[in-house]
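Encoded as structure tokens, the structure appears first; notes follow it.
Removed from the display is one protein chain of the complex; every other protein chain stays in position.
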Amino acid sequence: MAGTAISMLWLRDLFAVVMLSGIYSLFAAVLYVVMDAVDVAFTEAAVGAGISTVLMLGTLALTKSKERAHKKISYGPLVLVLLTGGVLIYGTLDMPRYGDANAPIHSHVANRYIEKSGSEVGPPNIVTSVLASYRGYDTLGETAVVFTAAIGVLVIIGRRRKNKKDTPQAPKTKEGSTS
Amino acid sequence: MMFATAALGVIVAMALAMFRAFAGPTVFDRILAVNTAGTLTVVLISVFGFLTERPEFLDIALLYALINFTGTVAVTKFVQFQGLGYPVGDHEDGDV
Amino acid sequence: MFTPETSMLLALLLPLVGGAFILLLGERNRNLREAATILTSLVLFTVVVGLTTDVMSGATPTLVMFDMVPGFAISFTAEPLGQIFALIASGLWIINSIYSIGYMRGNNEKNQTRFYLFFTIAISSAIGIAYAGNMLTLFVFYEVLTLSTYPLVTHSGKPAALAGGRMYLGILMATSIGLLFMGMMWTLSLTGTLEFTPGGILAGKAEGPLVGVLLFLYMFGIGKAALMPIHRWLPAAMVAPTPVSALLHAVAVVKAGVFSVVKVIVYIFGIDLLNSESSDNWLIYIAGYTIIAASIIALRQDNLKRRLAYSTVSQLSYVILAAAILAPISIVGAAFHIAAHAFGKITLFFAAGSIYTAAHKTEVSQLDGIGRRMPFTMAAFTIGAISMIGLPPTAGFISKWYILSGALETGQMFAIGVIIISTLLNAAYFLPIVYAAFFKPEVSPPKHPHGEAPLAIVIAISLTAIGTMALFFFPDIPLGLAQTLAQTAAGGN
Amino acid sequence: MTAEPNIFLILLVIIPLMAAPICVLTRNANVAWSISMAVAWAVLGIAIKLVMELSAHDKVLYYRIGGWDAPWGIEYALDKVGGLVILVVASIGALTLTYAKRSVEKEITSERIYLFYAMLMLCISGLLGIAITGDAFNLFVFMEISSLSSYVLISLGKDKRALTSAFNYLIMGTIGATFYIIGVGMMYMMTGTLNIADLSSILPAVADTRTILVALAFLTVGISLKLALFPLHMWLPGAYAFAPSVVTIFLAATATKVSLYVLIRIFFTMFGRIDVFETFPLQPVLFGMALAAMFIASLAAIWQQNIKRMLAYSSIAQVGYMVLGIAIATEAGLTGGIIHIFNHALIKGSMFMAVGAMAFGLGVTTINDMAGIGRRMPLVMAAFVVGGLGLIGIPLTVGFVSKWALVSAALDAEMWPLAALILLSSLLAVIYVWRVVEVAYMRPSPENAKQPVQVPFSMLAPMWVLALASVWFGANATFTMDLAHSAAGHLMEGF
Amino acid sequence: MMHQKSVLRVVSKLLIPPILLFALYVQFHGDFGPGGGFQAGVIFATAFILYGLIFGVATARRVIPAAATRTMLSLGLLLYGGTGIWSLLLGGEFLDYNLLASTPSAGQHLGILLVEFGVGMTVAGAMTTIFYTFAAQTLGGDDTPKEEV
Partner (left out) sequence: MFEIHAGLFNYWAAIALMMVGFYIVIAQGNLIKKIVGLNIFQVAVFVFYISMGKIDGGTAPILGEGIKVYSNPLPHVLILTAIVVGVATTALALALVVRINRSYGTIEEREIIEINHAADHDEDTRL
């Protein structure tokens, strides 16, 4: 996975970069499965390998697919990145260890989901229960985000309606009269 | 044990496919490599389901296979036509 | 007629109402517009005069408006010092209005409506400063005054005017926001109040170098008092039309400055506090330095208005010096000098404007023999000059007398020396003008034969000259007020 | 602490959220505008009602979504700071929509207008959601709703630079949001909860771990990116300068304010039980950033020719003041920061509305275009000047109240150099405001000057409402100061 | 065009109905296994994307026009919010499914079904819309408004 990421850094052929980002996402999905997050893996597979790749290809089709030559290493960002990474690693030192069943994360909120969702909500898939019921409001927000993105794409690159007689607007702007 | 061995085999195969994807050099090498990697992922996920004794998650593998197909179609189409949507046609009803 | 509180409110609002009328009438009804100006100024003066008796009888009518910031209200109090200032501002406004009409029409200035409008706002804020009941209110109106005079200073819109306006606004804003506001907030943080209290509010709350620092913030924060080195805005603002210069120098702006200085010394610091601290001595030296230095600079100016401007810088520091002497009797002198200088300087400026309007002359060296063509103007000029020098029978004599007495009382030899030297210097830069005007032959032949200035101007200038002398013969009202002030300052209540 | 759930909390967010798809379904600009307009004013009504309830009863308003108790479900919680913020967002939203109709017709192609209103509704909903949510992750979701819609709205600007500005904003904003979720993840890891109230009660137990320190750092940096706190402000000038006028007005008056509110929430609610400024070396960093913003951005504003960009730099500087108030970390300082949120919204709202009206009337974009505009568009320019005086902090404008609060807080905390610096930097505002005033009033109109298009009442009215409000709340700040003060009191107690 | 690529065409035609079926399966099986509205929406959209890729966007648009996808997108969000508002109207709290049916458990079931369906609709609509919009871009033909400087 790291190899994928790093080679994306070096490759200048954007097509290859897009392909690799698909693979990167595939690996992430496998990792999710390994870490028991099947729903997430499912979504990552659908999104990362599917939709994102298709969209990126669509964009590449409309732009140049080769990146201009650039300086190989920019030191300012590199320092910033190393600093950020260092801070993050410093922060991990006090974290609960991987797989530790006694970590606070497993004992405060989550256990109610595991123990009671079957009776309180119903579906055997706890993720679905939490997603749609306990934290259903987040999901509403998520839906709104998808909605925003779709409308946003329309607004940004959507094409105009053809100027039919029954088109609702009577465009006063000059753009309206050119078609 | 049988499943673990299988999983290991698949991972080795994936590594080989990945090498081709990184190295290229032609576009078709990469496409093929990515496609193979996808297929292997499908297998890996299935194997993994059995490995953890919860084989009901085959759905993911199924989805993967599907997406992989669509993705490959998109990529090949891109390579051939440098675009996705053609023919676009001339519709009265635009997007906005 | 009204309760004192209502009168105060009326005094604040009247100019604004007048301003609204001016805006409505506009350029098309210029006669009505000017009538509105004069009428407003007359009514305002009547109202302020009506208040005087109350204040002289020792009453301090107070009007608390609304809380601007919780716990800190916009409030107004009529007290003796403020009353003097209000009387000067409203009284001279009448004359200035008459003069303005003559000047603006005589010189065909543009944007006259704007001019009169901002003039009324400036007067309103001057009244607000005069009656301010606490430091916050004073600060508010101080800033409004700065802003409302900016369009007046830059009235012509020429690059020179803009440059002058920038200097004017820049210095006044920078000092008031950077220093005065800081001093005010610091005071607030030390004492928890900003009310003007007889005897001061800082007593017991601040001591040692802190008093010095605060005094520094206030004295240089009040940029309108034009202590050196922040006096530069005053000559820069000479680009303004003459009525505006009169407003700046005599009616409102610099008077607001020195008024605030006296007010701060008396009501914020308290004379006792300053007397007991040694960290304020620098103020006398700065004021003395300003007096002498400005006089010397004035001596070297050929431009008449610039010479007058530097004279103002010097005269303002008389007030500051008088206040800094910290003797009750010198406080009387300080308060009275605000009035005396106002009348004297407005006369001088009117004369300068009159010369410009009639003869289009601006330089001192061009004035040879002009006294014969413009006898009224130059007679008035002479009276003003005598008042500046401080000779009887003019108002300047009385104030200088009190200041000197205060200095003698406290043994401030430096102050005495400064006053004597500056008197000589004053004489040195004013008397040659008078001499030249009346006794030197005219450069022959004059390119533009001219006579006396327009009637409105002559009336105005005569009135102020008479006023300058009247203050010598009948000093009762301002003197009475000033003495009440001195008692409050010294007695603590 | 458990109180009767308040249904208006959810309505506040859900009404504009639902209005967006309805706008899309109408496919008609006028209908979409009417719907948005009605919704915006209804939201304002609800916000006013909530604020009144908050000031009447001294308590926090709650709502449990889905009927699940916090921390299992998502909870809405509104205290006085939040109340002030939703009041700002709702009133600016309502006024902006009133203003929008004609301005949008002129600046945006007709067939996109109904989508524009849908986006604006989403943006309002997102910002309100951020302000009243009691859940750290839900906050992220609503932050993204508002951010995504802002990117779209900004990209609608006519100038092509709007596109790159939107893209830059998108990249920076996404990095900020990702930093935020890294921080939330670390906190979740150490506490096991996402509910803000719950977090604040559990955090003290783990406060001295390195993970929490790093979490705080990431939350701060992430939000500072959204907040455009110097030196993370790069996206803002372009975004404000090239967005459509209406968008600039709305975002300038609300978006950074809401982010600032999040910062306040993090410092004083999430970490409220820990004295965050004692425990972590936060104060010097924030002081440095805030002061740098105040000076460098103000200086940058002085050099701008593009009038909107000048105001944008000024916004960055003003954010510096707010952060400074927070970083003083006393009740008085916090009051200053909070009240400046409100005051600056009024000031910048009216100024950007005035600039929008100038663009509408004369196509003004740079300061040079404004020569003589004081006479050609007197009402518009006067509103601009009122706002400008507020920026400087002239008495009788809201700016003065803010400055009063901040300076007295700094002095009370015995940080007099800080007070001096605040005043010094506000002098820079004199320069950049006066530069415009001078051109507008003193420079004559060019020879071939066009006669301005009549600015409609629907644009003048909101502009003057804001300008007059900035005078009203400047002359009589009792209401806002009391609200800010008691809000600050609540926060200091660590609600 | 792909008129001669008959293998692809036939395979796709064969594949699309199962894909749609699979989408429905994921949609409604989300309670029991992985999956749910979002994933179903994506799969649903994938079917159209595949169709669009192989037969051209113009053809795909004839099958499901752009206006329809946009309507779907909006209705999905409205359905989700509407479920919440319905529960509000029934006197509960927003998104409190317990009241939607006679028993809380049936109510939860119905509620989850409705909102998942809402998500599915929105996502399917959104993904299709996005794909259409991207695919409809042409290299040269610029029909979005000209930028002015």
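Letters A, B, C, D and E mark the chains as written, and numbering starts fresh at 1 in each.
Just so we're on the same page, a contact is a pair of C-beta atoms (placed from the backbone, for glycine too) under 8 Å apart; a residue touches a chain by one contact, two chains touch by 3 or more.
Here the structure is a predicted model, which means the values were calculated and not measured.
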item: Which displayed chains the hidden chain touches across the whole complex; value: A, B, D, E
item: Absent-chain contact - pick from D:279, D:330 or D:366; value: D:366
item: Interface with the undisplayed chain - residues on subunit D; value: 137, 140-141, 144, 148, 151-152, 155, 159-161, 163-164, 166-167, 170-171, 174-175, 178, 181-182, 185, 188-189, 194, 305-306, 365-366, 368
item: Missing-chain contacts mapped onto subunit A; value: 1-2, 5-6, 8-9, 14, 17-18, 21, 24-25, 28, 31-32, 35-40, 43-44, 47-48, 51-52, 55-56, 58-60, 62-64, 67-68, 70, 73-74, 77-78, 80-82, 84-85, 88-89, 92-93, 95-101, 103, 105-106, 109-110, 113-114, 117-118, 124-127, 130-131, 135, 138-139, 141-142, 145-146, 148-150, 152-153, 156-157
item: Touch residues of subunit B, complete complex, unshown partner; value: 52, 54, 56-57
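Note that only the chains that are shown with their structure count from here on.
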Contact network partition after subunit D is left out of the picture: A, B, E | C
item: Most distant chain from subunit C by Cα centroid; value: B
item: Inter-chain centre distance, subunit B versus subunit D - centres from mean C-alpha coordinates, in Å; value: 45
item: Distance between chain centroids, defined by C-alpha means - subunit A, subunit B (Å); value: 18
item: Shared interface positions of subunit E, touching two or more other chains; value: 33-35, 39, 43, 46, 49, 70, 73-74, 77, 81, 84, 94-95, 97, 129, 133-137, 139, 145
item: Contacts with two or more other chains, residues of subunit B listed in rising order; value: 57, 59-60, 63, 67, 70, 74, 83-85, 91, 93-96
item: Of subunit D, residues touching subunit C in the complex; value: 389, 392-396, 401, 403-405, 407-408, 411-412, 416, 419-420, 423-424, 426-427, 430, 434, 438, 441-444, 475-478, 481-482, 485
item: Residues of subunit C defined as touching subunit D within the complex; value: 66-70, 74, 139-140, 143-144, 147, 151, 154, 157, 162, 165-166, 169-170, 173-174, 177-178, 181-182, 185-186, 188-189
item: Residues on subunit B engaged by subunit E in the complex (per definition of touch); value: 56-57, 59-60, 62-63, 66-67, 69-70, 73-74, 77, 83-91, 93-95
